[in-house]
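To start, I am sharing the structure in question, which I have written as structure tokens.
Note that one protein chain is taken out, while the other chains of the complex remain in position.
Our next item is chain A:
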Amino acid sequence: MADSSVTGVTADDDRGMPAHSGEPLVVLDSVNKHFGELHVLQDINLTVHRGEVVVVIGPSGSGKSTLCRAINRLEAIDDGSITLDGQALPEEGKALARLRADVGMVFQSFNLFAHKTILENVTLGPIKVKKMKTAKAKELAMGLLERVGVANQADKLPAQLSGGQQQRVAIARALAMQPKVILFDEPTSALDPEMVNEVLDVMVALAKDGMTMVVVTHEMGFARKAADRVVFMSDGQIVESADPDTFFDHPTSNRAKDFLGKILTH
């Protein structure tokens, strides 16, 4: 862990300016959500600025995945408001679909379309949602598959790829929509340990390119290296929000100290 703080500084420098000076892109205002009795999101206020990488960490059941899924309305919220680029999240229907096209999503379980080839997985959105010409979409997709290092697998089905490769394809599929922000919902939690880094490397590269990202993860190394801000959630609340060095080295709340104490002792 000794060198990771140094890398963190480098990542900031690469960005050229502090990310939080960007304009607000995703704004959650007093968001509440219940699952039955469970108050899973409690009065959440969070602003993600353009170009910012926000890493959300916290114990299981703290509401961090729900927070992530609420941003593109895969989970509907009870009250409060969520805006994307100044526009409130619509209810169901075409307007919501249009908004979702601007928000990339990478799932824990990859969720590649099982009956379509790798290339078709990436071109489906551009062709069917953005009405891009097939040839142009293929060119775009091959470029993205090249970028995540799986271009040679383009004609295979998802089940023929390793977990790490599938997740990199899922990132390419999200990028193909040229989204304003990408949400990562525990992208490495379903991976074998030796495949975690190949996915994190792609994510770090994205962060350096200035992509706006909300990342729910247990990978503290990634948080140190790529995050502009770490948000710590516990019991449905945002307990702490700070830059990675401050958070990891000088956590202020007892809950954060307790959580870090449990995961950083190894």
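What we mean here is this: a contact is a pair of C-beta atoms (placed from the backbone, for glycine too) under 8 Å apart; a residue touches a chain by one contact, two chains touch by 3 or more; residues count from 1.
Convention: contacts and distances are computed from a predicted model.
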Hey, which one's the missing chain according to UniProt: "Aspartate carbamoyltransferase", "Amino acid ABC transporter permease", "FAD-dependent oxidoreductase" or "1,2-phenylacetyl-CoA epoxidase subunit A"? "Amino acid ABC transporter permease"
Which candidate, A:T83, A:N111 or A:S189, sits in contact with the chain we can't see? A:N111
From the list A:K64, A:K138, A:R173 or A:R255, pick the residue that touches the absent chain. A:R173
Those residues of chain A which, in the complete complex, touch the missing chain: 72, 74, 92-94, 97-105, 107, 109-115, 124-125, 128-129, 157, 159-160, 170, 173-174, 177
